[in-house]
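Mind having a look at this structure? Questions to follow.
Our next item is chain A:
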Amino acid sequence: MSGFSLDAVAAILFIPAAAAILAALPNYRMTAAVNVAASLLTLLAALSLFVTDRPAPGQYLLIDDLNIVFIVLNTFVGFTTSVFSASYIAHELETGRLTAPNLRFYHAMYQIMMFGMNLAFVSNNIGLMWVAVELATLSTVLMVGIYRTHEALEAAWKYFILGSVGIALALFGTILVYMAAQPVVGEGTNAMVWSVLIENAAHFDPALLSVAFIFLLLGYGTKVGLAPLHAWLPDAHAEGPTPISAVLSGLLLNVALYAVLRFKLLLAASPQAIGPGPLMVTMGLTSLIFAAFMLYRRRDIKRLFAYSSIEHMGIIVFAFGMGGPLANFAGLLHMVMHSLTKSAIFFAVGHIAQVKGTQKISEIRGLTESHPGLGWALVIGVVAIAGLPPLGIFMSEFLVVSSTFARHPWLAIPLVFGLLIAFGALLLRLTGLAFGEPRGGMAPVEASYVPIYSHLALVFAAGIYLPAPLVAWFQHVAGILG
Partner candidate 1 sequence: MAVILELAIQGAQMFSVLLLAPLLIGFVRKVKARLVRRQGPSVIQPYRDLVRLMRKEVVLADNASWLFRVTPFLIFAATWVAAALVPTFATGLEFSWAADLIVVVALLGSARFFQALAGMDVGTSFGGIGASREVMIASLAEPAMLLIVFSVALVAGATQLSTVAAFMGSPEVGLRVSLGMSLIALVMVAIAENARIPVDNPATHLELTMVHEAMILEYSGRHLAMIELASFIKLLLYMSLISCVFLPWGLDSGGTGPKALAIGAATYLGKLAMLAILLAVFETAVAKMRVFRVPDFLGAALMLALLGTLLLFVSRSL
Partner candidate 2 sequence: MNGLTFDIAHLLAGSLVLISFMMLYQDRLFALINIFALHAVVLALSVAWQAYIQDAHHLYITAAIALVFKAIVIPVGLHRIIQRLGIHRDIETAVGIGPTMLAGIGLVTLSMVLMLRVTPEADPLAREDLAFALSIILLGLLVMVTRRNAVSQVVGFMSLENGLVLAATGAKGMPLVVEISVAFSILIAFIVIGVFLFRIRERFDSVDVGALDDYRGERR
């Protein structure tokens, strides 16, 4: 049985790898289909992890409650995004923004990225995790630059430079962790196996761990997009193909966040080391408030929502930094909800930008009038992302704010402040985009509504009803996160 489920893990890894090669094959017409099919298979493999019992943690692979959340979310959004990107890319091909070779490259990279992210989640080895994260990052760098336009290249270059500095810092942090572990658990691979590390973390040298955590926080935090390490994020979202924006916001940020969480656990296990909580709370609040203010003057619709991703990453990091069962639960819930909502928003925005022929907010008006399907999707999405009920994010924000205020009132005030500022900005833009006299292209759009509305439906359902098993599972993970 365990053998089978190990196969499931293997499938999660190898399907994308294989698909990447397939997609790179000369015949580009197939590639989109391959992409969708592969993503679907990966999702099924991921789901099979529920029914099968888990493999014992090996030197390289590990399945536990924490990462299974991420894996399933990852593969699910990966699948819906592939569905969306099929219709999106087709349109790009018609308009000639992309060529057939681009397409092959794009789909190959897409699968490599999925491979990288899945590997990052299942890896039990901090070195391997690092490799995987970088792999995912670099593949997205290439996709961001795919349009070859001045702006796209500039964005990709910025992403690449900042990203590789992040790479370096994270690697140094990883090395430091190894150095801290090596005297305790002895030399060799064992000193990089996470499940081993967490057991002995108490005996590690606290000073080393502290330095290591700072490097890891900055290194992976760069990819989480925490201010002031965020600079790459808005442009990468704005200039890349929209499916990639969706994946970046929905998934890649989570990957980096997952890495940070793992190391937070490690640090939390070593009492004398510097507390990760205050650091994360600070970075979270900074990002939240900073992004909230940045939302106001955005003129590009995708950049707008990129900043809102920064804002929400801030909230999540804040929640995990607060710790405690309520805040951690809220953090997990918020992360899942944000992935679903934000990717749905980007799906809608992608179609909108295509039909209106522009990403300039000022040139898009009255969507609910001209394109009700997309317009109302955008309204629901923004309402959800702004934390209004009856949608999922409301529940998580409810828990974060109320529990924080009960515990540390002075932390809740800036939190609420940031939330309100961000809300004002988002609603302001939404009012302009969705209402008023329609402006811009009026052509009917053949959008793929299924991914959009399936995400929104999930978010809505979660807002009013969380199934008991999911809750128990979240609570357990929240317990692990301490």
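Note that a contact is a pair of C-beta atoms (placed from the backbone, for glycine too) under 8 Å apart; a residue touches a chain by one contact, two chains touch by 3 or more; residues count from 1.
Regarding selection, all candidates are chains of the complex that A comes from, given by their letters.
All values reported here derive from a predicted model rather than from experimental measurement.
A.B. asks: Touching chain A in this complex is which of the candidates 1 or 2?
C.D. replies: Among 1 or 2, contact with chain A goes to 2.
A.B. asks: In the complex, go through chain A and note every residue touching candidate 2.
C.D. replies: Touching candidate 2 from chain A are residues 125, 127-128, 130-131, 134, 138, 141-142, 145, 148, 150-151, 153-157, 160-161, 164-165, 167-168, 171-172, 174-176, 178-180, 182-183, 187-189, 191-192, 205, 207-208, 211, 234-235, 238-239, 298-300, 303.
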